[in-house]
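Sharing a structure below in structure tokens format, with a few things to ask.
For this view, one protein chain was removed and the others were kept in their places.
What follows is chain A.
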Amino acid sequence: MLKINNLHAQVEDKEILKGINLEMKAGEVHAIMGPNGSGKSTLASVIAGKENFEVTDGSVELEGEDLEDISPEERAHKGVFLSFQYPVEIPGVSVTNFMKTAINESRKAKGLEEMPAKDMLKLIREKSELLEIDRKFLSRSLNEGFSGGEKKRNEIFQMAMLEPKLAILDETDSGLDIDALRIVANGVNKLKSKDNAVLVITHYQRLLDYIVPDFVHVLHNGKIVKSGGKELALELEEKGYDWLKNEATV
């Protein structure tokens, strides 16, 4: 599904990713953990195609295709989805209208007709129930005045609507109380299948109690310094990141 080879990326001449290697197969859940400033969010943005990050070396491949020079929207059309740590507020555009635009643009790119209004409504109803989202919420302006939890739930709702092949969840757990966390994790788990893959980026182990990863990678100073199974997350929770930093410098 996703293959990252020796990825180096920088922003404004500052190198942030210093040679990342990662391979994810369909059906797998990977977690990337690491201290603040280790490059986690940068990695998420680079996979999704954010333009102010410059890839200086290495590559990102989705299903064998090199994503270099492919715009963020085309990546989305190919099945990449990024759940943002800080979703942007768009006043005057309702959640429903935003999703209609997003879905129909994807369909247009694939040469499909616009989704009939009836099907769209049905899909919205179905997916909003999955995330326990109230109807009234859908007619509100996108992210405007949403609480932290509402924003994150709305991100996963968008993921449910767009049905990506590769979903990247960037700190989706931050700012969530335990109930919201459960709803969000439950949504993600229901969307998981043998045909898609999920990359969970988090600072804490908490979310991984609910979205159980097949592999855990530790990112430190722009490199993956350790990989393991789900038990690695527990070890990190217990010992913190310092022992890894020491190990990395040795």
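We take it that a residue touches a chain if its C-beta (ideal position, glycine included) is under 8 Å from a C-beta of that chain, and two chains touch if they have at least 3 such contacts; residues count from 1.
Throughout what follows, contacts and distances are computed from a predicted model.
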Protein name as given in UniProt for the chain not displayed, "VWFA domain-containing protein", "Iron-regulated ABC transporter permease protein SufD", "Probable glycine dehydrogenase (decarboxylating) subunit 2" or "Outer membrane receptor proteins, mostly Fe transport": "Iron-regulated ABC transporter permease protein SufD"
Touching the absent chain when the full complex is considered, from A:A26, A:V55, A:A102 or A:L130: A:A102
Touch criterion as defined above, residue of A:E73, A:D119 or A:D195 at the omitted chain: A:E73
For chain A, residues in touch with the removed chain: 45, 48-52, 71-73, 75-77, 80-82, 84, 86-88, 90-93, 97-98, 100-106, 109, 158, 162
